[in-house]
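Below is the structure I would like to discuss, written out as structure tokens.
Just one protein chain is left out here, and the rest sit where they should.
Coming up: chain A.
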């Protein structure tokens, strides 16, 4: 199998590679991973958690001695991105939970990423320091200032190597622009601007300017009593810096062109699939609510995730998706219970592989699903400690819907709904995936022959 080309043929076997996080029971809420993202080269993998922390892993250089072990990810930097805040005006606590992380493309030796909580976006610079200047004239070795009158000769400070230190510094803070909760951030392909979206508005920022942003979408009704729809996700087109999409709680996607007008309340394209009358229920709207929208790398397609399915849409066809994949249709008969325990409101994300041929999304019981768009094959895998031996091949899982349960199958009623895989990420060019299971981060790779 050619590395870098993702296909889910019979030959693709996924193996456990690493797991990060603690095993103990009674997880602290702060450790729950809330976002996972590879950078553009796949060298770095960032996670954000409920406690406002960001942890960045770096892939180690592949060693010639260990050809069977492709580069592992080790902790590169950890920092506190957001702190809990208190909004005195509204008497509200602002959660420090990191909702999203997005990397900027690398333009110099340093790495830059955007991280956001409900209200504030921050630009972080992560840089390495492996040299230290020594031989100052005005400071002694401990850094204490020297009395200038005692200096009789001058020397030029020299740079000496030191132990590698990785520093993270906040370079910009983009605050006070969102009344509602930020659900998405997206870096534009011009690398100069980005957008942040909350329930009712989308703002466009320039990276250099923190005290001003442009509002480009506003769906807040004049009378809040008329509110029936909110924005759930938004993303820029990967190549066209004037184009972006945003999804709604009613299962619609709007594509907007910023050249058409400064305020993009009127969409350029409107994607919606007509409701299937045979599947109608009280919960139709809730399960149609889109929890994630992602452009394909090619920019030709968008993928949306609603409660039970993943859909692929062609940008040139608005009236229905070109592909629909059932993630866990066996839950369709359980919607009432899932409504009762609020699971029906869970927001699952979805990701493309590097070649746009395979899509992945999470489910319950720490299951996650992959769909090959070409072969139409799909597989269910599980992120669990039991399958955590190095290079252990993951066994496909199956949920038994009714009738006789075969060995190794799990019945719907035995699924653990507290173990949900909401966040996953796929390496941009290789078959390496990162799966967040509550407070643990699993890394899986395809088997190297």
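Convention: a contact is a pair of C-beta atoms (placed from the backbone, for glycine too) under 8 Å apart; a residue touches a chain by one contact, two chains touch by 3 or more; residues count from 1.
Quick note on the criterion: contacts and distances are computed from a predicted model.
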From "Sodium/hydrogen exchanger", "tRNA (adenine(58)-N(1))-methyltransferase non-catalytic subunit TRM6", "Two-component response regulator 24" or "SERTA domain-containing protein 1", the UniProt protein name for the chain not displayed is "SERTA domain-containing protein 1"
Residue among A:29, A:62, A:340 or A:409 that touches the chain left out of view
A:340
Using the touch definition from the top, which of A:75, A:263 or A:322 touches the missing chain?
A:263
Touching the absent chain in the whole complex: find that residue among A:218, A:257, A:323 or A:378.
A:218
In the whole complex, what residues of chain A lie against the chain that is missing from view?
87-93, 122-123, 169-173, 175-181, 199-200, 203, 206, 208-216, 218, 222, 224-230, 232, 249, 261-263, 277, 280-283, 285-286, 289, 333-343, 345, 402, 413-417
